[in-house]
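What you see is the complex with one protein chain gone and the rest in place.
We just call them A, B and C in the order they show up, numbering each chain from 1.
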Amino acid sequence: MSKVIKVDYLARVEGEGSLFIELDDGSISRVELGIFEAPRFFEAFLRSRKYYEVPDITARICGICPIAYIMSSSRALEKILDIEVPEEIERLRRILYLGEWIKSHTLHILMLHAPDFLGYESVLSMAKDYSEIVKRGMKLKQWGNQVIRVIGGRSEHPISCRIGGFYRIIRREELLPLLGELSYVKEYARQLLEWVLKLPIPDIKMKAEFVSLRGEGEYPILKGRVVSSEGLNISEDEFEDNLVVEQTRYSTSLRYKLKGKGCYIVGPLARYNNNYDLLDPEVRSVIESHGYGAPLYNSFQSIIARAAEVYHSVLELEELISSYREPQQPYVKGVVKRGIGAAITEAPRGMLYHRYEINDEGYVVNANIIPPTSQNLASIEQDLLALSSKLVTLNPIDAQRLAEQIVRNYDPCISCSTHFLKIKYINKCSYV
Amino acid sequence: MSLTGLYVGKADSLRTLFSELKRLGYVVIGYRVVDGVLRLGELNSFDEFAQDVEDVQSPGRYLLVNGSFYRHGPDSPKRFLYPPNLTLFMVSNDWIVSIPEYEKHNFAFFGLKPCDLASIKVLDKILLGVDEYYTSLRRSLVLIVENCISPGGTCFCSTMNTGPRARDSFDLAYTKLNDRLVLEAGSELGLKLLNLLEVEPIDDATYERFRTVMRNASEKARSGFELNGLPEGLELHIESKIYKEVAEKCLGCANCNMVCPTCFCFDILDVPLINGSAKRVRVWDGCLNFTYGQVAGGHFRPDLWARYRHFVLHKFAYWIKQFGTYGCVGCGRCITWCPTGIDLRETVKKILMGG
Amino acid sequence: MSKHMANLIPLKALITHVKTETRNVKTYYVKLPNGVEPPKPGQFNMLYVHGVGEVPISVSDLDEKSRVVAHTVRFVGSVTKTFELIREGDVIGFRGPYGIGWPMDAIVGKDIVLIAGGIGLPPLRPVIREVARNRSAYGKLIILYGTRTVEDLLFTYEYDYYKSIPNTEFYVTVDKPSESWRSNVGVVTNLIKHVNIDPSKSYAFVCGPEMMMKSAAQELLEKGFKMNKIYLSLERRMKCGVGLCGHCQMGPYFVCKHGPVFPLWFISKYFWVDQI
Partner (left out) sequence: MKKLKVAIYKFSSCGGCQLQFLNLEDELLDLTSLVDFALFYEARRFVDLGPYDVAFVEGSISTPHEVEIIKKVREESKIVVAIGACATSGGIQALRNWANIEEYKQYVYPRPEWIEVLKYVEPPSKYINVDYEIRGCPINKEQLLSFILQLLKGKIPTLLIDSVCLECKRKGNVCILVVRGVPCLGPITMGGCGALCPSYGRSCYGCYGPMKDPKPEALNARFKELGVKLNEIKLLLRQFTNWSKEFRKVIEEYE
């Protein structure tokens, strides 16, 4: 017997994809994660743009995590221009970035992922039964957005960032009002984590290599060495050399693997596993009081890592905002010269790598961007394959739901990937 | 009118004056340096008051440098008395209309220039007794005016008869003459304030200097056209091709309207709210905006030249008929803050010359 | 509260009846709120739709006794389109009456020609009513009315009544006739040439689109009308109705308070100027 699960328009992933699973006599014979995302050719048209335009342009790759794009590209280019941003600016960037983590993670946890665990089609229907946690989650997300808005002007594609820092000094009195809401925000973040820790999480162990930045004294966001659960430990400049890129016929989407090793996982779970000791002790104690710890090898548990990072971010923001000092200058000027620079920062969904080459006039001549979702793609398909025996035992509706849930474990931001392509158009939500 | 004639006092009298206004409970508003320009805003202490700066203004450019004498920035008293955004009323979903409680302020403008003083006089003719918000602020308004000893690159107050020396409608006017001040009071309150300062009647020598300084200033602030016959001259050339010429350079961005201290046009925004209620908000509008003359299914001034012409004719011709005064006070803001540096003075001159 | 603020706040008014006129025109009968003086022919009111916006609309009829005014509205833009949803018993925001209307005193004992284009008829309808009511006080009445198509004709149910008013002539014309149309074809201003009227003892009231009013004025002048006998009701963008928002200026005049009805001589200096 052969049957096919087709999920057209994979809902609740940002961007749109489709999933094609072919079951043959009880086991999955083929898995295709197809993405309807049309190629947008960012790397191509970045060439012949001025270096200072790159952060704003690459922000448009993804509407959910523009700050990650701004930060990776800024850091890569700052390396070329010999810019070292002062401590105050670095702090401010971290505040901004943590705001994005909160907003992106709460969005994913509550609005996209949790409905899977509890069997709802969406947050809109889940809100009827879980109105309190949804409302609080929204407040949390709103606060994250507000952090971004205060510093960045707007929460998507913020406008205040530039190479070397910010367009103007963000004044202390602009940031401080954020603390006014902190007492309940902290409370909500802890409640969210506790709520997530109590979710029914499928108990599955999967072998995988978790790759992330390793923080230097603090949970990693803006920089760090690239480490993995299997002992990888390299600098961001060496990262690209350790990868192989594939474009497969059946899905025609670019996907990355570790040279000589195969697929790997980036994202909150990887960060969490590699940096558990750097999470706020308060966060760890909540986790441990629910019988969890680190490492977690079950990708369904990524939702825990996300909730942990939300709580951690709120706690860290309290500290960062209250100790914020205005920089002397809003930004540091660099020297425009020919060169190559690469940088990795931790986007909400995992490591985001940018590399640029510019010429003497500051025009970009080469660009390469490796978004987290392309790095996870191979692992997602592998997870689906690994769970094939379970999938076939389920009724069609549940099988579809579980398959989707597996995909969503990775919070795939499909528009993120400049390389995702449509593979197949199949009719609406059909089950054949 | 001056109630007192001229007196001479020390330069630091201003500090005393400032403290006294504060003591009397006024919100003192004056020019401060913010982000490289002079902004009108509340002065918490006298030290915030712009002192050692000079604004260099030319068509389309504004630069702040070290100096001892300033004119103004993009803000005018209009921003405070006739704010850019004002909620007129709220209406609930069951039709209960409520009017917001506007905060009551006692404003004292400190170191305002004669052109800006004149702009308040113009607004009075339009809004006083008509607009409640304006009227309530205006009634308690205190005006401390600094005469202009050195008008700027876009000033033409002499032509418009509004400066560089204020002649009336102030509480107190002062003129900086090196380390001394020449002062005069124009109201009862001004008298009281003057009384607090150590002043003496002006001596002949100082008066001569004062006169020379003011005369030179006056020469500087001329536009090259005369008021005499201006409205008639402009209306005579209502079909002038100069308007079309200027419109080539004009962007229709309405910056001129926004910075003009007398432009009073407004638009109304209807804002429906999620709870079923709604509000109506009054916002600044201007005749250079495309939507200004737009109506359902048509447009009264679709071409930019026609909108620009309306601006010029309103300021210098229509206003006289409507309100008995010119709509321009010669502050030059619309020239300085025009992104492409269109010079109103040049336009008027060219039109009058029959272009 | 001073005048202006008070005036921008609408009063609540009840819609007592809604009458469909054409596919995109309806007449709304509005009960005048207490304290509001009854409008005169040619005046207008500002009608506010909850949360949507406010528009100037002329008075198209008035019943002084029951204090109900009629407003005939054409659905053309963002606010007027929402009038389609208004029903009998609804509440609407009301300010007015505003502006200077038709010079009813001046026309006593005179012949009158009314020239209306499209939605320009409603503001003239109160004039017709007044003349009919006091028929002996006025001379001959000639009504010229034109629209684009037959479907756009307003108040067709009243035409017999117009014609039945003693000493009255009524002519309609359409630009684009339908097959069954048996009357005049062409723009309304073409009719002016043909009417039989003595300009020296007559007045002309004109209301319609600006282009139409320009050619009407032209025709009337050619016919021998003096400028002080020609009255036009102008239209401009309006936000306040009380001469403050600035939008309605035509030359130095605020259409809302110096008009909307102007004698031609008064505005002639500006009226013909392109895009004034």
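Basically, a residue touches a chain if its C-beta (ideal position, glycine included) is under 8 Å from a C-beta of that chain, and two chains touch if they have at least 3 such contacts.
Keep in mind it's a predicted model, so treat the numbers as computed, not measured.
Interchain touches from the omitted chain, evaluated on the whole complex, reach A, B, C. One of B:D75, B:D171 or B:D343 touches the chain omitted from the figure, and that residue is B:D75. Although one chain is hidden here, its contacts on chain A can still be listed: residues 9-12, 14-16, 36-45, 47, 49-50, 53, 56-57, 60-64, 66, 107, 111-112, 121-125, 127, 131, 134-135, 138-139, 141-142, 145, 153-157, 159-160, 162, 166-168, 245-247, 249, 252, 254, 330, 404, 413, 415, 418-419, 421-422, 425, 428-429. Within the complete assembly, residues 34-37, 39, 60-63, 73-75, 79, 84-85, 248-255, 258-259, 271-275, 283-284, 286, 289-291, 304, 336-337, 339-341 of chain B touch the chain that is not shown.
Although one chain is hidden here, its contacts on chain C can still be listed: residues 49-53, 77-79, 81-82, 84-85.
As a working rule, only the chains that are shown with their structure count from here on.
Chain contacts in this assembly follow no simple pattern; the graph is neither a line, a ring, a star nor complete.
The most central chain, judged by the distance from its Cα centroid to the centroid of all protein Cα atoms shown, is B. Chain pair with the most C-beta contact pairs: B-C. One inter-chain figure worth recording: chain B and chain C are separated by 40 Å, centre to centre, where each centre is the mean of the chain's CA atoms.
Chain A and chain B have Cα centroids lying 52 Å from one another. In chain B, no residue touches at least two other chains. Of all residues in chain C, none touches two or more other chains.
Contact residues on chain C toward chain B in their complex (touch as defined above): 1-6, 8-10, 12, 50-54, 76-77, 80, 91, 93, 209-210, 235-237, 239-240, 244-247, 249, 251-252, 254, 269, 273-276. Interface residues of chain B, counted against chain C in their complex, comprise 88-89, 91, 93, 95, 97, 99, 126-127, 129-133, 135, 235, 238-239, 264-268, 270-273, 277-278, 280, 282, 285, 287, 292-298, 300-303, 306, 309-310, 313-314, 317-318, 321-322.
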